[in-house]
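The structure follows.
With one protein chain withheld, the remaining protein chains of the complex are depicted in position.
When the chains are written out, they are named A and B in that same order, and each has its own residue count from 1.
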Amino acid sequence: MTYQIGQPVRVTNRAHDGHHRTPGYVKGKTGRIERVHDAFRNPETRAYGEDGLPEVALYLVSFAREDLWPGLDGQSDERIYVDLYEHWLEEAG
Amino acid sequence: MTAPTPDHDHGHDHNHEPITDAGEPPAAARARALEKLLVEKGVIRREDIRRGIDWLVSRTPGDGARLVARAWVDPEFKARLLADARAAALELGLDPGPSPVVVAVENTDAVHHMVVCTLCSCYPRALLGPPPDWYKSLAYRSRAVSDPRGVLSEFGLELEPDVELRVLDSTADIRYLVIPRRPPGTSELGEEELAALVTRDSMIGVAQPAAPAAAAA
Partner (left out) sequence: MERGVHDRGGVPTDAKIDRREHSLADWEVLTDAMVGALNRSGVMSIDELRRGIESMPPERYERASYYERWLYSIETILNEKGVLDTGEVDGRLVR
């Protein structure tokens, strides 16, 4: 596993032509690793009949809600937790 | 048109003809026609469909509630549940589902969790039964992550301002189950009585469990 619990990470900001499980609302955003899950078969290739191998590491990443939707009402301590695959994450400063 | 076969049994009387009954959408007839086609072509077997139907209709939030109630009375079980919910479910003789992975998260005085699947409807069905329509709705999927406290207000749940709210978006192969907080005034209750307080909505995180007086009705 590349990333450690507590590490800041940025979600790659790119469109992806086809099935993928990275929601638009976190693309380009910076969050924090909360959990390191097991590795799982890649849904992006499974969705087209392939076996999804090699497995990809999966992380639970948290984001401040106010970073995702600046200006929307809500408390500043709310966090949104999203399961993201390793190839969508980059080191953040 | 094929005649009904003796082993075609969905557990109730129904016309095996692909006719849309009054009040059913066109999709109902399509589903039945599709089933007949797929079975005739040998793509899937009736027994497999029946097994799937039986499994789905057997799923109930009572299973999740048993996990929560045991966790409330037994701190060591709770630790095992938080570490590996699948193994903990099997310990109680429950079926956590063939896949995917279930992870239990705990509400405390300081933290409240709420679960959504913004991309579709991922949900711990094996332990809670099929998800309610609202969980699958476009409105919930949109607002649970952008306006969670507003959504909770609609469900009648107002969190204290000092409680940290965590919304989990089930975007991959993990299914999240919330362990709600044990209600006050329940120290005299046994495990079965406690399980009766644990509602499906409290295990999604949009409600607290029932209060003991209400459940005694």
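The criterion applied here is as follows: a contact is a pair of C-beta atoms (placed from the backbone, for glycine too) under 8 Å apart; a residue touches a chain by one contact, two chains touch by 3 or more.
What you see is a predicted model, and the numbers here were worked out from it, not measured in a lab.
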{"item": "Among B:R86, B:R141 or B:R182, the residue in touch with the chain that has been omitted", "value": "B:R141"}
{"item": "Positions on chain B where the hidden chain makes contact", "value": "10, 12, 14, 17-19, 24-25, 27-38, 41, 43-45, 48-53, 55-57, 118-121, 130, 132-134, 136-146, 151, 154-155, 169"}
{"item": "Chain not shown, touching residues in chain A", "value": "13, 15, 18-19, 23-25, 27, 43, 46-49, 52, 68-69"}
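Note that only the chains that are shown with their structure count from here on.
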{"item": "Centroid distance [mean C-alpha coordinates] between chain B and chain A, Å", "value": "24"}
{"item": "Touch list for chain A against partner chain B, complex", "value": "21-23, 25, 37-38, 40, 43, 58, 60, 62, 65, 68-69, 72-75, 77-85"}
{"item": "Contact set on chain B toward chain A in their complex", "value": "101, 118-119, 145-150, 161, 164-174"}
